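Supplied in structure tokens, the structure appears directly below.
Left out: one protein chain. Kept in place: all the others.
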Amino acid sequence: MSGRPLDVLEAALDDTVTITLKDGSAYHGTLAGYDQHMNAVLDPAMASETVDPGTLDVTEVEDTTIIRGDNIVTINV
Amino acid sequence: MSGRPLDVLEAALDDTVTITLKDGSAYHGTLAGYDQHMNAVLDPAMASETVDPGTLDVTEVEDTTIIRGDNIVTINV
Amino acid sequence: MSGRPLDVLEAALDDTVTITLKDGSAYHGTLAGYDQHMNAVLDPAMASETVDPGTLDVTEVEDTTIIRGDNIVTINV
Amino acid sequence: MSGRPLDVLEAALDDTVTITLKDGSAYHGTLAGYDQHMNAVLDPAMASETVDPGTLDVTEVEDTTIIRGDNIVTINV
Amino acid sequence: MSGRPLDVLEAALDDTVTITLKDGSAYHGTLAGYDQHMNAVLDPAMASETVDPGTLDVTEVEDTTIIRGDNIVTINV
Amino acid sequence: MSGRPLDVLEAALDDTVTITLKDGSAYHGTLAGYDQHMNAVLDPAMASETVDPGTLDVTEVEDTTIIRGDNIVTINV
Partner (left out) sequence: MSGRPLDVLEAALDDTVTITLKDGSAYHGTLAGYDQHMNAVLDPAMASETVDPGTLDVTEVEDTTIIRGDNIVTINV
């Protein structure tokens, strides 16, 4: 799953992703959309998808959530 | 309610949403408008809509409130 | 008073508004102008308009005051 | 002295103004120029113009001073 | 491996790189993609590539990771 | 020496100037160049030019120094 950043996002649509933000928080869900500013839309992940374990607190999104791109540090696909 | 971020906002018009900001605050109200910078307009929610419970303090808007987009972290629709 | 953010500002011309800034301060006055960057111009409010009560300190503008848009968090109209 | 922000600046040329900055400082002088980024040029105020009294420390400019617009919070005209 | 910044990134595709961020963290992996904003995509490095030793904590990426360019301080190629 | 900000910079070429930055530091030298972003080039001032006395620490530049414009608060010409 390599290539230019937006191509990687395109390929990750409908996959579960973890998005870390500049404030240290992280969100986990199904990537439902994005745009050229890296604004992202997460839907709740399917029950079979476990939360990404890690040292950061990860919020499992419970509603459709738009994340404004300028807050994003990393997107793990 | 999936798709590109601005399409999700378009679909959320007249729905109640919660907008979290970079300063840790959050606003709850009816999405009355937005633009391509993700500037948003909230109207007071209808009485039947309860405030989104959560760990953040959430301000129920009492007047029409414009929120400048560059403050926004997430919009829950 | 709904619609796109700049349409809401256009409709609020000559009305008293409260503008909150990223530094936690707030300004109250009559909206005399704005532009597409959300730079705003406040004139002193008429004497009959009371200051918006609230938990924030609100400065009643005494002279025509230009507020640079990138400082703004919210505009209550 | 109302209208769009840059029109207000145009009308304020050769008037004394107070410019407050994001670092909490403020500058007082005669507005000698500006541009569309709200970069501003202050010349020393005439002796007859007193410094704007207030709670902020206000620097009376002693030389022609360019203030880069992205530092500006407010301009009182 | 000299030249303009994006030419250097182009030449570094498929090489292991270390990216340091404004929050003091660092990521190590194989450069799989980038764009003109310096958004970058890292894939896990091959086992034979050792982590760059140094004074900073360096995270070896375990999944394909998009790093938003505006967080980046340096990229060591 | 009044007018629009970039015209004031143009007129200040080869003059000694003091540039204050957002981190509280200040640089003194001969203005050797600038561009539309207010990036500036300072050369060492001639020996006959004394450093601007003041409350800030002012660095007398010893080599040609490019200052990136987005750090600049004020330029005293």
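Should a chain be cited, it is by its letter among A, B, C, D, E and F, assigned in written order, with residues numbered from 1 in that chain.
Going forward, a contact is a pair of C-beta atoms (placed from the backbone, for glycine too) under 8 Å apart; a residue touches a chain by one contact, two chains touch by 3 or more.
What you are looking at is a predicted structure, and each value in this text was computed from that prediction instead of being measured.
Asker: Name every shown chain in contact with the chain that has been left out of the document.
Answerer: E, F
Asker: Just checking the interface: what residues of chain E touch the absent partner chain?
Answerer: Contact residues on chain E toward the absent chain are 1-9, 22, 38, 69-70, 72-77.
Asker: Touching the hidden chain in the full complex, which residues of chain F are there? Just list them.
Answerer: Touching the chain left out of view, chain F contributes residues 21, 23, 27, 32-35, 39-41, 43, 63-68, 70-71.
Just so we're on the same page, only the chains that are shown with their structure count from here on.
Asker: Work out, leaving chain B out and holding the others fixed, how the remaining chains group together by touching.
Answerer: Take away chain B: A, E | C, D, F.
Asker: Between chain C and chain E, which partner chains are common?
Answerer: none
Asker: For the sequence-identical pair chain A and chain E, determine the rotation angle of the Cα superposition and round it to the nearest 5 degrees.
Answerer: 50
Asker: How many angstrom between the C-alpha centroids of chain B and chain A?
Answerer: 20
Asker: Nearest whole angstrom, what separates the Cα centre of chain D from the Cα centre of chain E?
Answerer: Each chain's C-alpha centroid was found; their separation is 44 Å.
Asker: Hey, what residues on chain B touch two or more of the other chains?
Answerer: Residues 70 of chain B touch two or more partner chains.
Asker: Edges wherever two chains touch, nodes for the chains themselves; is that graph a line, a ring, a star, complete, or other here?
Answerer: line
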